[in-house]
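All protein chains but one are shown in place.
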Amino acid sequence: MMTPDDIADRLEALRAAAPLVHCVTNYVAMQVTANALLAIGASPAMVHAVEEVAEFATLAGATTLNIGTLSGPWLTGMLLSAAAARAAGRPWVFDPVAAGATSFRREASARLLAERPTIIRGNASEVLALAGLSGRAKGVDAGDAVEVAAAAARGLAAAGAVVAVTGPIDLVTDGARVARIANGHALMPRVTALGCALTGVVGAFAAIERDAFAATAAALTVYAVAGEMAGEVARGPGSFAVAFLDALASIGRAEIRARARLEIS
Amino acid sequence: MMTPDDIADRLEALRAAAPLVHCVTNYVAMQVTANALLAIGASPAMVHAVEEVAEFATLAGATTLNIGTLSGPWLTGMLLSAAAARAAGRPWVFDPVAAGATSFRREASARLLAERPTIIRGNASEVLALAGLSGRAKGVDAGDAVEVAAAAARGLAAAGAVVAVTGPIDLVTDGARVARIANGHALMPRVTALGCALTGVVGAFAAIERDAFAATAAALTVYAVAGEMAGEVARGPGSFAVAFLDALASIGRAEIRARARLEIS
Partner (left out) sequence: MMTPDDIADRLEALRAAAPLVHCVTNYVAMQVTANALLAIGASPAMVHAVEEVAEFATLAGATTLNIGTLSGPWLTGMLLSAAAARAAGRPWVFDPVAAGATSFRREASARLLAERPTIIRGNASEVLALAGLSGRAKGVDAGDAVEVAAAAARGLAAAGAVVAVTGPIDLVTDGARVARIANGHALMPRVTALGCALTGVVGAFAAIERDAFAATAAALTVYAVAGEMAGEVARGPGSFAVAFLDALASIGRAEIRARARLEIS
């Protein structure tokens, strides 16, 4: 069981701890990821160079790795980060952007999977690609329904990661438990990198909650409820992005109690 | 002839197709370019690594290349993208940011021109620099009036590209036809990378309209009319950027009919 108050407890713990979250993410997502982490109450840091990335990963409460604008040197940095986080017993979150789109991404994803992410957060196409199934990869959009990817997610989770598949209804599974979250707003996919920024927020919750399934479900619920709040005042994707950061900063127990639509089976 | 309804038809076709637009652009412009493409209804993807960029260019409906924060490896990726797009018969758009400012940019621009862009989109200084004339290069601002660059644009167009020169009045030419668009707003150059993001939007129209002149004129008109709409509610450059994305999402046939000031000669 996971009640709205359980989620609010974790949000309050996050704000009290203000964990340092180390993000190696794509150029498009960096600013919004940092702003989402600051808004929710965490402390972001973007460091990627091979000279320091492993040293930095051990300073952080969690590490998040996103292959959006991947290149060779960045992949090297990500592999060093993942290994350092794992060696230090810290969670790391993998965001396999467009994992199935090119052979470079398929190989990079396989190498990162071999570093055993604590949590994987992607859309349905990406999770299907990771699971070796045939997602229709079209850029970074979700071309498959989340539910279609549920079986793939459970397969991936069996290898030891909590898997989150985001879409109109989000799904989180550790192979045994499955959470479904029915919040969110239609404008969220119309703002770039909100999925990538969510990966950062998942890292922030993982830094303060050792149960990676609970951390991920809490992160996705808070994020989707904030999206719902933002959608009520937005006039389009531009004002949505602004209102969403405001909502991440203002969301609290009352909003989570009133709005969260989380089911665990 | 190109009527407001012709432009609206293309905007509706774009939204129906949601074309994948592959952007190799500068770090400053990536987020706003992706958001502009999402707002107008296209699907952006930012990929630049030599390991995958050519493979990716063939997946996309159009490719756009922008040299704003150029470096050696990125130039290599751009050259591969341009060649792959051309080989696949897909349009590619060249954005020669500050083309005349340094010898590195002049050489890079010459190499990219040799890959025969379908469309070139720059400010007057940049188009003059491309044409080998003496633009006063001061950063990325437009130091020359658009009209001064018209002759240069026609010269460039004679080599086979549609050329768009943006400024207070935008100009598009394929060497024979010339379109002038008198929409837009004074705050547009006060928000960084709106010109770069326009290049992405030109790519989106080029992905769904084979007549590159018509695609470019439609893109610039829609963009400038959205700027006008945003200017009516903005209180400065910060709120303008927000309102502009809202306007790109909400603009439709009615706004284009009521506002477009496009002349073709």
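As written, the chain order gives the labels A and B, with residue 1 at the start of each chain.
The working rule: contacts are C-beta pairs under 8 Å (C-beta built on N, C-alpha and C of every residue); 3 or more make two chains touch, one makes a residue touch a chain.
Just so it is clear, the model here is predicted, and its values are computed rather than measured.
One of A:46, A:169 or A:264 touches the chain omitted from the figure, and that residue is A:46.
From the options B:23, B:149 or B:193, the residue with contact to the chain not on display is B:193.
Within the complete assembly, A:245 is the residue of A:65, A:108, A:245 or A:260 that touches the hidden chain.
On the side of chain B, touch with the chain left out of the figure occurs at residues 26-29, 31-32, 68-72, 98, 101-105, 138-141, 189-193, 235-239, 241-242. Residues of chain A that touch the chain left out of view are 20, 27, 30-31, 34-35, 38-39, 43-49, 51-52, 55-56, 59-60, 73, 241-250.
One rule holds in what follows: only the chains that are shown with their structure count from here on.
One simple way to say how far apart two chains are is to compare their mean CA positions; for chain A and chain B this gives 32 Å.
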